[in-house]
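Of the protein chains in this complex, all but one are displayed in their positions.
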Amino acid sequence: MKPVNHIKIKKSIIVNELVKKMEFVGVLGAGRLGKAVNICEAMIKDKNCKVFLGLAGPLVPAGMREIIMDIIENKWVDVVVTTGATLTHDLGEALGYRHYQGSADADDAKLYKKGLDRVYESYMPNKIYEGMEDFIAENFDKLKDKKSIKEFLWEIGRLTPNKSILKACCENKIPVFCPAISDSGIGLMVWGQLAKGKEIETKAFEDMKDIIDIAWTAKKCGVIYFGGGVPKNYIQQAMQFSKKASYGVQVTMDRPEPGGSSGAELREGISWGKLNPNAKFVDLICDATIAMPIIYAALKERIKV
Amino acid sequence: MKPVNHIKIKKSIIVNELVKKMEFVGVLGAGRLGKAVNICEAMIKDKNCKVFLGLAGPLVPAGMREIIMDIIENKWVDVVVTTGATLTHDLGEALGYRHYQGSADADDAKLYKKGLDRVYESYMPNKIYEGMEDFIAENFDKLKDKKSIKEFLWEIGRLTPNKSILKACCENKIPVFCPAISDSGIGLMVWGQLAKGKEIETKAFEDMKDIIDIAWTAKKCGVIYFGGGVPKNYIQQAMQFSKKASYGVQVTMDRPEPGGSSGAELREGISWGKLNPNAKFVDLICDATIAMPIIYAALKERIKV
Amino acid sequence: MKPVNHIKIKKSIIVNELVKKMEFVGVLGAGRLGKAVNICEAMIKDKNCKVFLGLAGPLVPAGMREIIMDIIENKWVDVVVTTGATLTHDLGEALGYRHYQGSADADDAKLYKKGLDRVYESYMPNKIYEGMEDFIAENFDKLKDKKSIKEFLWEIGRLTPNKSILKACCENKIPVFCPAISDSGIGLMVWGQLAKGKEIETKAFEDMKDIIDIAWTAKKCGVIYFGGGVPKNYIQQAMQFSKKASYGVQVTMDRPEPGGSSGAELREGISWGKLNPNAKFVDLICDATIAMPIIYAALKERIKV
Partner (left out) sequence: MKPVNHIKIKKSIIVNELVKKMEFVGVLGAGRLGKAVNICEAMIKDKNCKVFLGLAGPLVPAGMREIIMDIIENKWVDVVVTTGATLTHDLGEALGYRHYQGSADADDAKLYKKGLDRVYESYMPNKIYEGMEDFIAENFDKLKDKKSIKEFLWEIGRLTPNKSILKACCENKIPVFCPAISDSGIGLMVWGQLAKGKEIETKAFEDMKDIIDIAWTAKKCGVIYFGGGVPKNYIQQAMQFSKKASYGVQVTMDRPEPGGSSGAELREGISWGKLNPNAKFVDLICDATIAMPIIYAALKERIKV
């Protein structure tokens, strides 16, 4: 048995060094954070491993956008699956809008009058929809023939005037999946075109061949989940058609007992054939916006880009 | 100010009577459960109100299937939005499979060998996929031309040999939406057909016209969420295109602070224009599988079917 | 393997009947609630079993006071361990004060000016302290010689003008322990006397002999926890000196991963020798104010008082 080693901090410690001290704690929150970085490092460095990144929750309104773009541009991951909300926030910022620092105790009726949409304590200006409406309307002819959601999203990325998560995916040829894209601001803008009588070819089941193909043909797979939802579950089901994930890191605040996929421990995936019983994996119970910068800062030290 | 009234229980109390006592507590868990039943009752009885029901989490593996079918058959709700997992579990049971009582501490590697897929402490037999594969294969010709996910799902309901949530929706003409249907066992079975070279017409954005139309043309809207995820969010965005929800009940175990949609308090929706500032609404922090039977039992007393 | 049985509800179901249906679900929230009632029933009916009840959280401001008094008066439990806050709320009500229905979104600065102390969405009038100060001052001579906290609390119960949890304990000779009594409004009122130069004999470690004696001499022990904190932990450590608890029911909203005692699964107690590996036990993840009335209503049907 390894003893729990207490963290001793002297002045000016770099993040990676602190994370290594956490690794030597070996248990509970700190120990799991240390382990999470190790497993991410291992799967990214493993040349035979395809890394699937699932992103859910308000990562863009919480200041994580640059880190996500860097992860993609570093080619640390081979597949991104995310929510329509994240892509909507991302597109909004790419079109020049910002999110704002607010309060969870605000008067929501007043915010409504001010045109501020609250995401816990972050505010999104409602006029973001106007910019997106124009963007989708102007580019609809280039989007309407896209058969798969992935192609649809890559095209948005290609058309985006500034840096964005979608542009990073498109330029680096990282497949980006979003099964519930219709459940988002982007979806609403597409609906706006459909309401005017236009049509769009994008099909609901089309991406499945792509994501399962990547999993199926990979020598090994690794999964990294910030948040749960459809992104996690969609990657998990692709893992059933791989040689089972060999690495897994999950960062979530949802709890397992209610039985939903978002809060399910990774270990549960072993029973489904989604996770290899010999896999290296860890469940980190932490707000993604705290864990992500720490994990990224530590990985940046460890992995030559 | 109203005082908190203590619950006093004598022998043989019916559920509805207990819920009324909870109503007179007026605060915290018990008070909110009392309020939740009142708001559900009000929206269901309100002839001018369209009721949107969002269902996420392992409701079928947790024994809630009959209640859900009854809610639909009672025509208490006008729209159902759910996850692919729920529909997969439902279809599995309609094809004659069952879920089983298990343990969260089980050895997942052993479960894998036994062909049991664990959902916290409920087990789904993996051979359910065989039955579903046959069902989808046999019926693919009837499914492949369905333009919208709703039509696709109604057709599955129509074809289902036994009672099911989907059959209840189809027979009662209750629209059922599932934006992320590809993220499910049903999705995997469709992929199996695509992998054999078949094609399917179902489009990703097609349902949006339907659900927004229902919201847009309703005199009033009410929302009931058991769990969060895409079902909640998809209804919430439809509310932006209604006169804003006039009633809201949310039952969730997710917490609001991480900022995700699933844990967001209903109040947040006021800022977005999804909820009327004068709406009657309540957030009930409770496992859906505890709250749903109690709420249903109390409503059954109050609403003539 | 037992199948998950779906709950089917017809009109006018009594609580106990619904709980039995939950028992036949067998898993997740509903199943665990069904199991919790069974285990409570078994330990209360077991003539050889001493039942230890731990109570934490705002049970009195949440309307549970009558149920708690009934549990004690029914002699369903042999020992009560609770927090100073619960006893303060209880004494306040015994002195004629009430708690009030409020809002978690209230302006706390305004509440302060109105003399309302907020407990999430329940309000306690601050003038409760005046009544308690008078009560403690008037009766200090009868309290100041009490060597143990239990004797101190029984004496308060004896002196209380109206029904109360403490009076129920005193009159029924149910030992009531509260190790952190100084951490409460009652504690503050005692401090008020000490600040005037008075003295009190009550000793910090005195009760330990009593509670451990009860555990040590019992043929069997059972534990019921609504909430965690000191009440749970104090009972748990007494179990180390019993033949290990044979029955355990825990109702909590705290999660296990941070590693604190409040959220720890009962199973963990097996490693400590606090729980028998063959014990019947269940962790119910539920707000205590929802679970307690349901459990009590079901037990009332099953156990002849």
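Think of it as A, B and C in the order they're written, each chain with its own count starting at 1.
Note that a residue touches a chain if its C-beta (ideal position, glycine included) is under 8 Å from a C-beta of that chain, and two chains touch if they have at least 3 such contacts.
Since we're looking at a predicted model, the values are computed, not measured.
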Fill in: Per the touch definition above, residue among C:E73, C:D117, C:E133 or C:E171 touching the missing chain
C:D117
Item to complete: Since one chain isn't shown, list which residues of chain C touch it in the complete complex.
Response: 56-58, 61-62, 85, 104, 106, 108-109, 111-112, 116-123, 126, 149, 179-185, 187-188, 190-191, 194-195, 200-205, 207-209, 212, 227, 229-230, 233-234, 237, 240, 253-264, 267-273, 277, 287-289
Discussion item. In the complete complex, the non-displayed chain touches which residues of chain B?
Written reply: 28-29, 105, 255, 257-259, 283, 285
Worksheet entry | chain A, residues in touch with the chain not shown (by the definition above) | 1-16, 18, 21-22, 24-31, 33, 58, 61-67, 70, 98-102, 105, 120-123, 253, 267, 285-291, 293-294, 296-297, 300-301
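The criterion applied here is as follows: only the chains that are shown with their structure count from here on.
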Discussion item. Let me spell it out: compute each chain's centre from its C-alpha atoms, then which one is farthest from chain C's centre?
Written reply: A
Worksheet item: Measuring from the mean of all protein Cα atoms shown, which chain centre lies nearest?
Response: B
Worksheet item: With chain centres defined as C-alpha means, what is the inter-centre distance between chain A and chain B in Å?
Response: 25
Worksheet item: When the C-alpha atoms of chain A and chain C are each averaged to a single point, how far apart are the two points in Å?
Response: 43
Worksheet item: Got the chain C residues that touch at least 2 other chains?
Response: 28-29, 105, 285
